[in-house]
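Structure first, then comments.
Yeah, one chain of the complex is gone here, protein chain that is, but the others are all in their spots.
Coming up: subunit A.
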Amino acid sequence: RTVEPLEYYRRFLKENCRPDGRELGEFRTTTVNIGKCSITTADGSALVKLGNTTVICGVKAELAAPAVDSANKGYIVPNVELPSLCAERFRSGPPGEEAQAASQFIADVIENSQMIVKEDLCIANGKLAWVLYCDIICLDYDGNLLDASVFALLAALKNVQLPLVTINEETGLSEVNLKQKNPLIIRKHPVATSFAIFDDTLLIVDPTAEEEDLATGTVTIVTDEEGRLCSVHKPGGSPLTGAKLQDCITRAITRHKEVKKLIDKVIKSLTTK
């Protein structure tokens, strides 16, 4: 297994299964932990485990003046961090290419899916708006970072409660009412599904770190609940035919339904507690 990892994998793939016992189209067990159990100082937080890959997301809301050219829009700033404790190949220091590319990807997903409409974050036109700093930190990297991050972000945002802010007309200062909290308005629920391509033909779902290293390419598809594609991310790698891409999309839509059910179940259990 350590000397000829590719051959070892090929033998399993011929039998249409993988070394950890999964089928080619099967995901690892997903567990999600939302709310006060994760980060108490954040306004919203969630911890997601996709097999061994552990990702935690904390959302902090702060006030700022909106930009001059978009006076009625707030900001969402996602930041993905891959600290050196999560995998031996990441060193400490400025964010590496993978972390930056992941941050850009998450920002694109939020923008494309219109998950949070920036106009909802505005409190007073041109004067005050919310800024949501979303910090996504990977605690254990075992492949499929993008799926887990998108999931953690979604779960954390659902948990965020924003206090009501009013602007005092006379003084022009803002007053924060911590007692009255409203949940964030989330319009769409995007879910990411990642595939790894082997030898130009085989597609496997939810790759582990080992599988990602051996794969010749990766594809990530983000769908929302109406079956619309929010993002297709295929950074190079082996060429795929249109039909194969279509297979991935169908699988991604099925996965979306499973994940949505899981999130709804967890949220319901939180609110009834």
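Brief remarks on what is shown
Here, a residue touches a chain if its C-beta (ideal position, glycine included) is under 8 Å from a C-beta of that chain, and two chains touch if they have at least 3 such contacts; residues count from 1.
Note that in this section contacts and distances are computed from a predicted model.
The protein name that UniProt records for the chain not on display, among "Geranylgeranyl transferase type-2 subunit alpha", "BBIP1 protein", "Exosome complex component RRP46" or "histidine--tRNA ligase", is "Exosome complex component RRP46".
Among A:70, A:112 or A:174, the one in contact with the hidden chain is A:112.
Only one of A:31, A:84, A:125 or A:246 touches the chain withheld from this view, namely A:246. Although one chain is not displayed, subunit A still touches it through residues 97-98, 100-101, 103-105, 107-108, 111-114, 216-217, 219, 224, 227-242, 245-246, 249.
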